[in-house]
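Missing here is one protein chain; the remaining ones are kept as they sit in the complex.
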Amino acid sequence: MSFLRSRYINVAIIFIAAFLMIFTYFFKVQALSDAATLVQTTVSLFAAFTLALGAMNLTLIAYRQVQKKAPTALFSVLAIAVMLMMIITGLIPPLMNSPQFNWLYNNVEAPTDSTMYAMMVFFVASACFRAFRARSKEALVMLVVGSFIIFTYAPIGATIWPGLPAIGSWIEKYPMTGASRGFSIGVALGGLGIGLRILLGREKAVTGE
Amino acid sequence: MWDILGNWINAILTIAIISFAVPGENIFYRIAEYIMIGITAGYAVVQGMRVVLNLGISPMMSGQAYMLFPILLGLLVYTRFSKQYGYLSRWPIALMVGSGIGVSIRAVPEVDIMNQIKASFLPLVGVNWDVAVSNIILLIALLSTLFYFFMTVEQKGPLRQISVVGRYSLMILFGAYWGSQLMTRSTMFIGRMSFLIKDFLFPMLGLG
Amino acid sequence: MVDTILVPGKTVPLIVFLVIVISMYLMMRYASKGKVPTIRTLPAYNAITEAVGRAVEVGKPVHYTTGTYTFVGQTAGGSAALTAGLSLLAYISDICLSKGATLISSCAYPEVMTIESEILRGSYLKAGMEDEYSEVEHLRYVPIVSSCAPFAAGVAGWIEREKPATNFLLGPFFFESLVIAEAGYHAGCFQVAGTTSAGYSAFFLACCDYVLIGEELYAAAALATNDPIQAGSLRGNDVNRVWIIALIVIGVVVTLLGMKTALMNLLSI
Partner (left out) sequence: MSESKGILDKIENMDVRIIYILVIICIAIPIIRPMGLPIPISESTISAYDFINKLPEGSVVLVGFETGAAGWPELGPQLNIFMQHIFDRNLKPIIVSGNVDGAQLAEMYTIPKMIKPGKVYGKDWVNLGYIAGGESGIAAFASRITSVTPRDYFGTPVEDLEMMKNVTSAADFKLAIVCSWGTPGHADYLRQYTTKFGVPLIVGAQTTTVPAIVPFYQSKQVVGYTNGLRGAGEYEILTHHPGYAVASLDAASSYHLVVFVLIVIGNLAIVAKRFVKKKEGT
């Protein structure tokens, strides 16, 4: 059965799936389009299966930590307890729509998640304080552009002087658009390159040894 | 009762996470950190179950028996925990990787390359002088940035100069990104502060 | 025949697609036959050794992360940056082992963790220290499911507590980039970062000592792996860039001559 372990099977699966997607984008052949849609449905299904992997790994780690009596074990057990609570309330019918589940989502999941994102407000401020210093000519350019954009986006800019957002919009519309295009064309080419290398089985990290 | 309790938990968790900034990493933050990890993992499990049910099991029950095949293949994802059969989990992943690469690269030449090139055919004459100058600046920024990323050519002499211009164009781009960060991040924090002040503190104090 | 099955309006995209893919393939083949292109020097890449040296001096660990992407259901750009980050992980792990530093990597997805584990084990095997590798000690799994917030929280918190000497952030990133980079800055880490997203490159420029901007990350990966195929695909990018620049210039000239509509019609087939 050793041929089942070979990475050529993986490469073959990747190649066929990708070829199907690319071919049906440029050409219309009904049978292949149907096949492509079926593959995509299957992929959605697989993606749903992988959603549980995080929980499984988490449980495994917690188990190991408890076994070793690691100092973080208690925290991991807390995480598992919360996780189980979420799963159990989610399974109460109507699936994922029970009042208990919505309560947990509303009062635990939503606030922790969004507060973590909101924390960036501090880091951006302190990083601005540090980044926007005219230590070099490059930093000076960043500083000046950044300042104009700040007052373009915040309504207060127009209150201070209507010219501020006007200049900011001009920067956004011309030099920034140019640079952004150049940057993203390059990244797109790089992405195509890596895609091709994966399809050819040259990226061992993805296809396995 | 549950509403009030919920509001309190909501507020306490919010403050616990903010305490990571002021005064600094502490036990409350750590508890909130692990609660966050647990709850998102749990949410994903339930969501996954629902998709499997809607997309796989119920069509299978209602006549599309062939859906059994993808479901069984999907279960292979979990073989990764076994040393002996771990390699099987690579198959569904390979299908996902292949299809993902296929759908994303097939449109790249059109969306990210051709349409962007076409949008750069800008008029330099027959328009107001300010638009013409602006267009020239856009083209300089675009071409010099493209130039900056020539990787397999050692950049010397005049090439070096162009690439220096490219680097400054990139700094303009990054400056703009910085400016935009403030708005997004403040918005998110405003959301949390609005909750703390308007939905939690005010009702508690019997205000507004 | 071709007319009847070709999707309308997709002729030029198809040609462009084929031109890019074929030219890249040819460049990779040239490179694999020994004509390996040289890659221009990157200060950030050269700083990697210095960064590891710093960690050895103070006797603290090196932290590594590729950010919150996986190969599944993501965009090509993200997969590309992640692959580059993983190549660099192998390289940096080798340096760490030869200099005697401990590398600890944080990952967000189980599948990425499996891959990183293989990479690190391979690196220890190469150094003849396979007994010393342990997945529990050298890999930290901080799950992300619907958002990168738990990952950001978990990694930033860990950096605050453990204060590693060096912090590498190489790969595709979302907002966690700034959270982690700021935590690293305050913990006094020597930081080398690189990503292909313009927005998050800007973050890194503020917080990190050395930054690989955009495609420089791919170039660094090619340098690190010493893989002629990767160098060849970089040359392929450059070849395509030449015609893109040429086409833009031609387009502008044609527009100057007042024949833009004809060209646009030609390119919209």
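All chains are identified by letter, namely A, B and C, in their written order; residue positions are counted from 1 within each chain.
Heads up, the rule we're going with is that a contact is a pair of C-beta atoms (placed from the backbone, for glycine too) under 8 Å apart; a residue touches a chain by one contact, two chains touch by 3 or more.
The shown structure was predicted, so the numbers you read here are calculated from the model rather than taken from an experiment.
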- Quick one: which shown chains sit in contact with the chain that's not drawn? A, B, C
- Query: Looking at C:85, C:171, C:199 or C:251, which residue reaches the missing chain?
  - Reply: C:199
- Query: Which of these, B:4, B:125 or B:190, touches the one chain of the complex that we don't see?
  - Reply: B:190
- Message: Need a quick check: the contact residues on chain B for the chain that isn't drawn.
- Response: 18, 21-24, 43-44, 47-48, 50-51, 54-55, 58-59, 96, 99-100, 102-104, 106-108, 110-111, 115-116, 118-119, 173, 176-177, 180-184, 186-194, 197-198
- Note on the structure: Hidden partner sits against chain A at residues 21, 25, 33, 36-38, 40-41, 43-48, 51, 94-97, 102, 105-106, 109-111, 113-114, 116-118, 121-122, 124-126, 128-130, 132-135, 143, 147, 150-151, 153-159, 162, 165, 169, 172-173, 176-177, 180-181, 184
- Going by the touch rule given at the top, which residues of chain C touch the chain that is not shown? 72-75, 78, 145-147, 149, 174, 186, 198-199
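Heads up, the rule we're going with is that only the chains that are shown with their structure count from here on.
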- Item | Geometric centre distance via CA averages, chain B-chain A, whole Å | 4
- Query: Which residue numbers or ranges of chain A touch two or more of the other chains?
  - Reply: 22, 25-26, 43, 47, 50-51, 53-56, 58, 112-113, 116-117, 119-120, 124, 128, 131, 142, 180, 183-186, 188-189, 191-192, 195, 198, 206
- Residues of chain C that touch at least two other chains are 10, 13, 17, 20, 71-73, 75-76, 79, 110-111, 143-147, 149-150, 153, 198, 202-203, 205-206, 214-215, 218, 234, 237, 241, 244
- Contacting residues of chain A [partner chain B, same complex]: 4-5, 9-11, 13-22, 25-26, 39-56, 58, 60, 75-76, 78-87, 90-91, 95-96, 101, 103-122, 124-125, 128, 131-132, 137-139, 141-150, 152-154, 168, 170-186, 188-189, 191-192, 195, 198-199, 206-208
- Item | Residues of chain B defined as touching chain C within the complex | 17, 20, 24-25, 29-30, 32-33, 36-37, 40-41, 43-44, 47, 80, 93, 96-97, 100-101, 104-110, 113-114, 117-118, 120-126, 139, 142-143, 146-147, 149-155, 170, 173-175, 177-178, 180-181
- Listed in rising order, the residues of chain C that touch chain A in the complex are 5-7, 10, 13-14, 17, 20-21, 24-25, 28, 71-73, 75-77, 79-80, 83-84, 86-87, 109-111, 113, 115, 118-119, 136, 141, 143-147, 149-150, 152-153, 175, 178-179, 182, 185, 196, 198, 202-203, 205-207, 214-215, 218, 229-230, 233-234, 236-237, 240-241, 244
